[in-house]
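Data block below; observations after.
One protein chain omitted, others in place.
Coming up: chain A.
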Amino acid sequence: MIMKNNLLSLNQFFFIIIQTQIGIGVISLPYDLHQVSKQNGWISLIISIFLIQIIILIFWLMYNRFPTLNLYDMQMIIYGKWIGQSINFLYVLYFVFVGSLILILFSNLINLWVLPHTPYWVNMLFLLLSCVYLSSSHITVIGRIYTFLSTFFIILFVLLLNAIPELKIYYLFPIAKEGIMPILKGVNQSVLALLGFVVILFVLPVVKGTAKQKLKTMSGAIWFVGFFYLFVVFISFTFFSTEEIKVVPQPVLYLLKSFEFAVVSRIDLLFLTIWIMSVATSFSTFLYLASLGTMQLFKSKKRTKFVWVNATLIFLLVIVIDSKLITIQTYAKYVSNSGYIFSIALPILLYLVMLLLKKRHKEGHSS
């Protein structure tokens, strides 16, 4: 069955989670948060990290019941063949839609900031092709690449440190002057930015280590991402004034654009180059998950083939959406909100059904 050296190490597991979570959203997160909860967005972010901590705890409990199965397999066993397959099919659709959303937002941003004259599909095709190559590899290869690419986070972090002399803490105050409602609405926004943790349910069975170690690693990853986001939000909120951030949809890039090094005069472009890797990694994860699902649906062993199928699907979907059937904003809203169903509601439902039916792995109470 599963070979020892075909397993992910705990480190790789950690980086797969953070690379999937940190992606397209990080650049506009401060703006999105500020839209709904003003300068109190950081409180919403902290609340949502706690919420997600609870959810991944449930994921872990599910894993403890079926330590060798991923979400697709679990659903087949718990719900039976027909319902299980249809839910799995919905998951595949969801991943395909998320993938196309990432592609659209990515190429829009590149068009806006770097290459205004390049046709959008060219930008997409480059990202798509390199991600197809990445996600047709084995999960351990993906894990290794993600680990390597994560070293670039240090650069992102250091670049943002430039802004520190210009920060004005008083832009964060007064705290909660508009009451508690805007903060709660902000929780919605920040959960959306943190989506992607559902990948945990699919890779947990292929990670080396005891159940406890895994729980520590995944919680660590969630908090790492949470603190990184918090840092970004804090920097943007105190660099831009409360009125200014309302008109700056990509505050992180805008902030970096106002600095200049002796050698690099456009730091925002440097940031963008590194950020593209983060986008590519989260896109590859979704492509990987989609191909895993289709493989399950068609009872096939050749995943590479399905990576191509899904990639083509995604590309066609993007072309259709771009022909102005619906606006990107509404599409983004639908897709990211459906994340609640697939990342939170359905797994929790599955866990409740497990509890109700008292289902456990047949080999007994392992771990």
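The rule is short, and it goes like this: a contact is a pair of C-beta atoms (placed from the backbone, for glycine too) under 8 Å apart; a residue touches a chain by one contact, two chains touch by 3 or more; residues count from 1.
Heads up, the rule we're going with is that contacts and distances are computed from a predicted model.
Undergrad: If you had to name the missing chain as UniProt does, which of "Cysteine-rich domain-containing protein", "Ger(X)C family spore germination protein", "Molybdopterin oxidoreductase" or "Urease accessory protein UreF" would it be?
TA: "Ger(X)C family spore germination protein"
Undergrad: Among A:Asn6, A:Ser86, A:Thr118 or A:Thr273, choose the residue that contacts the chain missing from this document, as touch is defined above.
TA: A:Thr118
Undergrad: For the chain that got dropped from the picture, name the residues of chain A it touches.
TA: 112-119, 122, 126, 166, 168, 170-174, 177, 239-244, 247, 254, 257-260, 265
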